[in-house]
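Of the protein chains in this complex, one is absent; all others appear in place.
Moving on to chain A:
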Amino acid sequence: MSQVENPSPANSDAGETVSVASYLKSNVREYGLLIALIAVMIFFQVVTNGILMKPLNLTNLILQNSYIVIMAIGMLLIIVAGHIDLSVGSVMGFIGALAAVMIVNYEINYVVTIIVCLIVGTAIGALQGFWVAYYKIPAFIVTLAGMLSFRGLTLALLNGQSIGPFPTGFQKLSSGFIPDLFGVGRPHMLTVVLGIVLSVFLIYSAWKDRKERAKFGNLEEPFAFFVLKNLLIVFAINYLSYVMAGYRGYPNVLIVIAVLVAAYGFLTSSSTVGRRIYALGGNVKAAKLSGVNTERLTFLTFANMGLLAAFAGMVFAARLNTATPKAGYGYELDVIAAVFIGGASTTGGVGTVTGAIIGAFLMGVMNNGMSILSIGIDWQQVIKGVVLLAAVIFDVYNKKKAG
């Protein structure tokens, strides 16, 4: 890559932009992951003879992974704060069961049910967070207990049976698609338009942010890189929109995920709350002595995890259209793996929402691709394990080299 210097007059000592090559080198973790995702997608696209990116398959891929992605966001915050939550799979199953019992057995309105379930999920998270934050019980123990208890409660609630089906309104949580306001539905025009609107918005805000940074001498990213990155993002968005427009357009849940990613991305990168969670994960003693209310923040991250697990549980139940006793079994491991593949540190203080999402999709694409190639579930597990280990080894190696 050529050495392109930023043309804007950044002259402050904090604001020197660096060459593309050295910028890439120092941010290798962030972009490396994205490059890995793209490489894996291209690989499977080729070996599956183009099935991977078929509209139907792509849509399914997103639906299949939506609950992992939703929980990965909450788990990221927990892991950044230096903890772990092993109970999310069980909580997810439990909430799905609760929703089924309320809607199917007691015929309670599904909107009311959704609200009650979210509140119950938050309360479960809060209960676990309470012990972790205020009584300093290791999160591993508290949530291991939660994992066992809620798995048991799920069975008890369902009496060991599957309960379903759900009314169509509830199913829309997962299997619904956004309506096409402009026309025929295939290709789905609204999806294409939304993709374009989103890209215009992203470019505008990225440009504005860059100008602001330059003004304050707070610019590091080289200009060529800025252009390249945004072009790629715009291309990716519009390509995916175009593909999905060929089926039924954006699924509802993708819109929800997009909103969650934007909200939590903002929370972690630009809010005082997010900053303090990173500080407490990086050095809890120093954070505390700097006036950060470490207990309350820990408590809140667990409550938030419960909320997102509850939401994921309902999305999952809606997708299967039944609540089963086995729902969510072992999902905590996929969620945790996604966060670590996404570059979070096992000791806390490091990790990004986008990383966790990319990590989740990386695993999702591999699952999907391998399934298409009819590789058995046995080898899929092995490969996922190896990928997780490789990602973390790559991290540690990078850190060593930098230090």
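Brief remarks on what is shown
The rule is short, and it goes like this: a contact is a pair of C-beta atoms (placed from the backbone, for glycine too) under 8 Å apart; a residue touches a chain by one contact, two chains touch by 3 or more; residues count from 1.
By definition in this document, contacts and distances are computed from a predicted model.
Of "Multiple monosaccharide ABC transporter ATP-binding protein", "CheY-P phosphatase CheC", "dihydrouracil dehydrogenase (NAD(+))" or "Blue-light-activated histidine kinase", only "Multiple monosaccharide ABC transporter ATP-binding protein" is the UniProt protein name of the chain excluded from the display.
From the set A:R276, A:R319 or A:K384, the residue in touch with the chain omitted from the display is A:R276, counting the whole complex.
Touching the missing chain, out of A:I141, A:V197, A:L289 or A:L373, is residue A:L289.
Chain A residues in contact with the hidden partner, per the touch definition given at the top, are 12-14, 16, 212-213, 215-218, 220, 270-273, 275-276, 278-279, 282-283, 285-293, 349-350, 403.
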